[in-house]
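Here the complex is missing one protein chain, while the rest keep their positions.
== chain A ==
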Amino acid sequence: MAARLRQRIGPLVIVEAGAFALILALALSSLQTALAVAGRLRRSPVLAGAAEGSAIAAALAVAVAFAALIFAFVVSDFSVANVAANSHTDKPMLYKVAGAWGSHEGSLLLWCLVLTGFGAVLARARNLPFRLKTSAVATQGTLGVLFLAFAVFTSSPFERLNPAPFQGASLNPLLQDPALAFHPPLLYAGYVGFSVCFSLAVAALIEGRANSAFWPAWGRWVRPWALASWAFLTVGITLGAFWAYYELGWGGWWFWDPVENASFMPWLAGAALLHSAVVTERRGALAGWTTFLALLAFTFSMLGAFLVRSGVLTSVHAFAVDPQRGLMLLAILGGTAGLAFALFAWRAPQLKGGGLFAPVSREGALVLNNLFLTAACATVLLGTLYPLILEAANGSTISVGPPYFALTFVPLMAAAFLILPAGPLLAWKRGDLKGVTQRLAVAAGLAILLAFAGWLVFEPRKALSAAGLGLGAWLILGALAETAERIRLFRAPLGETLRRAKALPLGAWGTTLAHAGLGVFVLGAVVETGYRVEAARPIAVGQTIEAGPWTVRLNDVRIVEGPNYLAERGRLTVTLRSGAAPREITAERRFFPAGGQTTTEVGLDFRGLDDVYVVLGERGRTTAGAPAWNVRVWWNPWARLIFLGPAIMALGGVLSLLDRRLRLGVARRKAAA
């Protein structure tokens, strides 16, 4: 009897337990903030310890709430409004689970989970001094309170429906994709990871002394967070771009859409922060600037959340269009960022700059990197918000799209890429520009040669694409030249080179990989954008369409039934013009009865670094009256590199993160000396 009762009320209790756990998490976060503030003011380790315990408990409570939501999705409990609106019994299990973060409410809960989860890791950090840590825990707790309150009072995913519908409305079929199932968690790990940098920056502004020993240590504490967040964000954005590429069926991967920009701004600010934090860590310099970037990175994360969730933007991916919620998010954003930057304005003048350096030095190069990255970030911000501002100011509407960014963002980044390879070769404090030039001469020569070859081989009028080709090669070769220099490749005996390669810190390998990965990306982006070929027309079964060196033949079209959709599946054969190297691919048009939506499933033929990208369009008729399908074919040369490059960059970030020096730090080295 008891067992049966439990079976019956189990699912009910679990959802209510989730709702309760979410409220409990809000209470615990409030407690965390209050205890940390009290602990800091009274200098009481007991109170501070209790605050840390609350932070861990809050994270556990949010985890319980999140697990409850996933459970509701897994069992398709349509009495929960969020499940009814975003799930369906026919949906594959992966997308039932992913549906938990497919909506505004669910993704906000995921946001809170990452926020409190990282807060718990911060609370458990052992190497932070008492004052700094307690202030950081208090700040992180405040952020937790704000976002949890927002979730509990305006966006609870546990709202019930009465009566419960018999079937759910299903998740947007475009989102039912493996890449997009993992895209939000990775993206949020990146976005919200910057919250810890934010909290550490606020704490440093409160506690920071003009003490030269403080800032290098602070730089070392903040850097792993910046690195990890940046690496997560890199993978998250790349997955999103990859999804847009093969799921939306428009042949592209980035369109400077406002929501894409919203995720790109924290990435740029984070990249600047990473580099600036290196200077602060190694030389104690740029303390004010690094704190500023740490505040900025999370501010951009919050701005992104606001832009996506408030409905102020017209974008393909904006969701939860609700001005009321947008207003609350704007209040959270304005309040936290406003206070933090006010604190910065007040305290920054008191931050003493650390080590001095000549303009030509590692520090100088990193400062230039920061100059270009922040200017590029400001460009993205301008381009994203300007149409809104202009419309509010005088009612005129404009569109800011790819041509604008090609003329502003791209030159700024190109300038940064020109100087990038020199940076890691320059010594700290005072660099030897002549020596660096000599060491990079071979790389520069090869890059120029490649650009020239590209200019001759491809259409001569695409001089800019050829220049981009050279720039990508310059980044890769420059990064390799730096490592070759450090392990004295071909200059010392092989044994010596191997010994040096082993002794090289992981962080140095990480730098090389990240910079080379950027070059790989640039090569892919430039070649794909500059040299791709597109062809589209209605073809009947048996007819062919040509794009670049490829010929695509439509073999047949059949109707197939998927788990929760029906599709027209076209089988196509991709061959070279000569008919050589045939390969069969399928492209689909899927219809999802649950939501009444139609999506395309792109047919992708991977040919080395290139893609032959085929979209099966609507059914029509040929001029002769036979049934025909609108087939669009793209030849996307080197498209593979666009997604491979960022993966290499993220791997570089992970390697740097594993560097012993980041964990043990300078203190241990000094002790050893």
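One rule holds for everything that comes next: contacts are C-beta pairs under 8 Å (C-beta built on N, C-alpha and C of every residue); 3 or more make two chains touch, one makes a residue touch a chain; residues count from 1.
Operating definition for what follows: contacts and distances are computed from a predicted model.
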| item | value |
| --- | --- |
| The complex's invisible chain, by UniProt name, from "Putative membrane protein", "Cu-processing system permease protein", "Cytochrome c-type biogenesis protein" or "Thiazole synthase" | "Cytochrome c-type biogenesis protein" |
| Hidden partner chain, touching residue among A:L371, A:I419, A:I448 or A:A467 | A:L371 |
| Residue in contact with the excluded chain [from A:F357, A:F417, A:W455 or A:Y531] | A:F357 |
| Omitted-chain contact residue, chosen from A:F182, A:F341 or A:Y404 | A:Y404 |
| Footprint left on chain A by the chain that the document does not show | 250-252, 255, 257-258, 314-316, 318, 356-359, 362, 364, 367, 371-372, 374-376, 378-379, 382-383, 386, 390, 393-394, 396-404, 407-409, 412, 424-428, 486, 500, 503, 505, 508, 534, 536-538, 559, 561, 565-566, 568, 589, 591, 593, 596, 598, 618-620, 630, 672-673 |
